[in-house]
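Every protein chain but one is kept in place in this view of the complex.
Chain lettering (A, B and C) follows the sequence in which the chains are written, and residue indices restart at 1 in each chain.
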Amino acid sequence: MPPLRIGLIGFGYWGPNLARNFHALPGCTLAAICDANPERLAKARDLYQSAALVQDVDALLANDSDAGVIDAIAIATPARSHYPLTKAALHAGKHVLVEKPLAMTVTEARELVDLAAAVGRTLMVGHVFEYNPAVRHIKTLLDEGAIGRPYYLYSTRVNLGRVQSDINALWSIAPHDISIALFLFGQMPVSVSARGARYLNGEVEDVIFLTLDFPDGLLAHVHASWLDPSKMRRMTLVGSEKMIIYDDLAVEGKVKVYDKGVIRLTDPQYGEYQYRLHAGDIAIPKLPLLEPLRLECEDFVAAIQRGAAPLADGHSGLRVVQVLEAAQQSLRSGGQPVAIA
Amino acid sequence: MPPLRIGLIGFGYWGPNLARNFHALPGCTLAAICDANPERLAKARDLYQSAALVQDVDALLANDSDAGVIDAIAIATPARSHYPLTKAALHAGKHVLVEKPLAMTVTEARELVDLAAAVGRTLMVGHVFEYNPAVRHIKTLLDEGAIGRPYYLYSTRVNLGRVQSDINALWSIAPHDISIALFLFGQMPVSVSARGARYLNGEVEDVIFLTLDFPDGLLAHVHASWLDPSKMRRMTLVGSEKMIIYDDLAVEGKVKVYDKGVIRLTDPQYGEYQYRLHAGDIAIPKLPLLEPLRLECEDFVAAIQRGAAPLADGHSGLRVVQVLEAAQQSLRSGGQPVAIA
Amino acid sequence: MPPLRIGLIGFGYWGPNLARNFHALPGCTLAAICDANPERLAKARDLYQSAALVQDVDALLANDSDAGVIDAIAIATPARSHYPLTKAALHAGKHVLVEKPLAMTVTEARELVDLAAAVGRTLMVGHVFEYNPAVRHIKTLLDEGAIGRPYYLYSTRVNLGRVQSDINALWSIAPHDISIALFLFGQMPVSVSARGARYLNGEVEDVIFLTLDFPDGLLAHVHASWLDPSKMRRMTLVGSEKMIIYDDLAVEGKVKVYDKGVIRLTDPQYGEYQYRLHAGDIAIPKLPLLEPLRLECEDFVAAIQRGAAPLADGHSGLRVVQVLEAAQQSLRSGGQPVAIA
Partner (left out) sequence: MPPLRIGLIGFGYWGPNLARNFHALPGCTLAAICDANPERLAKARDLYQSAALVQDVDALLANDSDAGVIDAIAIATPARSHYPLTKAALHAGKHVLVEKPLAMTVTEARELVDLAAAVGRTLMVGHVFEYNPAVRHIKTLLDEGAIGRPYYLYSTRVNLGRVQSDINALWSIAPHDISIALFLFGQMPVSVSARGARYLNGEVEDVIFLTLDFPDGLLAHVHASWLDPSKMRRMTLVGSEKMIIYDDLAVEGKVKVYDKGVIRLTDPQYGEYQYRLHAGDIAIPKLPLLEPLRLECEDFVAAIQRGAAPLADGHSGLRVVQVLEAAQQSLRSGGQPVAIA
């Protein structure tokens, strides 16, 4: 099978990471880097002499650029352009890996999923944390029943930086946590509520608090912000038998599994000590030292090659957009819970 | 002035801390320790031989116990008994320091405030964090304008333990954060919303997410839980000029003041880099090594002696109950924002 | 068996901890607290009304104080008084628990060990870390062979405070680490070397670096100081199969067991990659929440009652003094290794 010829659109913040991985990945060729900004193209030229540098997206998609024939497109552009670019790429018969969010509305996201099916092309969304070895490890523990019944998770993803002007922290940051929650719990939330605040400009929320309600009281709470003194990427999962802290920034021990829980006693004294706390060992599993984005890129190439769906396929992207759209509606209404169809 | 004769009601979890402080404090005498539970009284006897041990609250309040005449009562009993005990003590002409929350309803709390005024006695609520040197330091920085315009704060107060059966984590844990937020911002929220979940029994919430909305977008978010793998007591205050992290469990540097912020630029490039991040020094102020509870007890005694209101007076207690009641209503409605009168 | 009547000599820095434990321990009575300083006796009176307060050591030892007959003596006085007080107490027929170091010379220490044997009394030294659950856990792992061959350990015990004028940091702080090293390795070092420096006064070393050489290359290195910006009590044990970090100040996970090591490969490439690093899981064992000093006091009482030697007996105290004396000699010679007989 000849190597898959990949064209990357967008060489700003995230695009260079995709370029680096596709450049190094067997089974594919980084055939083109496309960006309207000449400064960025100049940077790309320094790093990847073998890739064609393209300013015109249409030419790239029409196989009419210096890159020649392109099989697949990776899109790392601002969020609002994901839908039109993905649509155009699918129409041009390309497989597409598009950064999250897949689109800005459920209608658009569903249209892309349907279009990909209609044209028989792979559509994948860059939910990179679904490929993260830490998240995968937690998923395995959950599926094995090792933590008992999952009660809830909460996630804090804050930092100073990557301030956006066109989309808020919900659409910019929280898709990571939403995709993790959906992946870990293996189901959709019943309803969503969100609160936020706009401090830097009056247009987009810099700070978001988001709650996803799943069936049976299962819950995920997300705090996302680009206006914080300290970088934090930390998720806690509380189960009936064990509890897990996943700190993505920890140098040693990103995942800690606590043999901790509360046992209800049958014989209360004075109506007060009805519970016994259990606190045992803490285990820090060795995780494979694999770059999540590398695994994501591999899955994209493999999915195309074998004609099967990747893990983070269009349906996964659609589900995250469903949650985002409902959350945005809740945000506008001041935090009213919004049901998910 | 003869020393104030203090009677402590409740020698369970928190009462011993009050006993220790009143025992050591000049200007007062720990005259009585009152608890219905004989085991607890036995413990009290070991520690405080000079205090009368009393099982009957009525006798204590009637000055009819071994302790004789009592001037002031400190109440450290389960939350639901705060109202009736405080009411009885005020009716008996005692000054009262009662643990938070002051009462379980606004009506009751207001009645107690009015009653204290009517009988001319000091009513104080154990909002111990208002006496915490870290919180006081942050308050000073805020009032001096050192952090610029305050944007929002968020607080995480979680742990494994102190599971309650009769009140939820909102009423048990969050009063600390509410009293801190009201103290720091010096105003009442306009509305409150709360979400929670009941995992250990079906009756009370183990986990609470609470949002207080103040005027002009100012916001406080609280996460309180007794069902967590890791103890955390951490509050972040984000301002336009500086940002503060207050970690009550930090061994070194409970308060960190970050010279950090985001500056909006007038001349955006490509519509993307409209902001410039500023990150300067971090300052860790030396805080006085004073036990907050000691300062609280001192304020109680001093307020009685000079006939002035303590910092955490009945009105302060009432305000916290107003927030709690609104939050409880929001909780019942699934998170709908509830306005505060 | 009637409760053992214990007399405590010294109520300064450490004495109150011994008082608290003996007061609470079944099988013994804190019969007397003896200190020449009246302010300290006043503090003792506040806390322990049932103990006789004695200023005259001779009267105490002669059973001629308010305390009457005393069976055992606990000594928590400055180091230079350990020898004369222990000698006098043994001569008076008392069992003795004396704080480390047992004496200031090997000759004196050996005399005390012999004297205890001659009078048939229990002699114990306050090597409290031998009773520490973390140290006990590491000892068990070592003895089970779980870490493979032990290579070496190093310990950092520094702080700002407890500055001494009469003894240096070697005799004041390092006995802890020496007793731990001897306990863990179960043998005596062959030789000792020490370096130090005197900054605060010209007389005693504030900073000590100490190396204990055991047979077969096994080594223990100790850094002890009371002149440091940050409190640290951290010991690392490196073995051929596993490695352990014991951080006594860690809030969560005082002991971490690393499944880490270096494997020598038989087939080097280019003479460079002869080794393969192995890094697996990290385990944080749950340790019993027992106060080491409580366990030490229990062992003292139990040893007297059953007529057997305690874990940290006089011989253990002597061994630590042997190392200290050799280290002191090395210190004087500028760091020359000094053999241990």
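Basically, a residue touches a chain if its C-beta (ideal position, glycine included) is under 8 Å from a C-beta of that chain, and two chains touch if they have at least 3 such contacts.
Source: prediction; values computed, not measured.
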Omitted-chain contact residue, chosen from C:L47, C:I167, C:L227 or C:L287: C:L227
Contact with the hidden chain (one of C:L47, C:A146, C:I167 or C:L200): C:L200
Touch criterion as defined above, residue of C:N17, C:N63, C:Q274 or C:Q329 at the omitted chain: C:Q274
Positions on chain B where the hidden chain makes contact: 252-253, 259, 279-286
Chain A residues that touch the omitted chain in the full complex: 49, 230-231, 249, 251-252
Contact set of chain C toward the excluded chain (per top definition): 12, 37, 151-152, 154, 160-161, 163, 165-166, 193, 195, 197-201, 207, 209, 211, 217, 219, 221, 223, 227-230, 236, 238, 240, 243-245, 256, 258, 260, 262, 264, 268, 270-272, 274-275, 277, 279, 334-337
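Operating definition for what follows: only the chains that are shown with their structure count from here on.
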Most centrally placed chain, judged by C-alpha centres: B
Inter-centroid spacing, chain C versus chain B (mean Cα positions, whole Å): 42
Per-residue overlap in chain C, given as positions that touch at least 2 other chains: 252
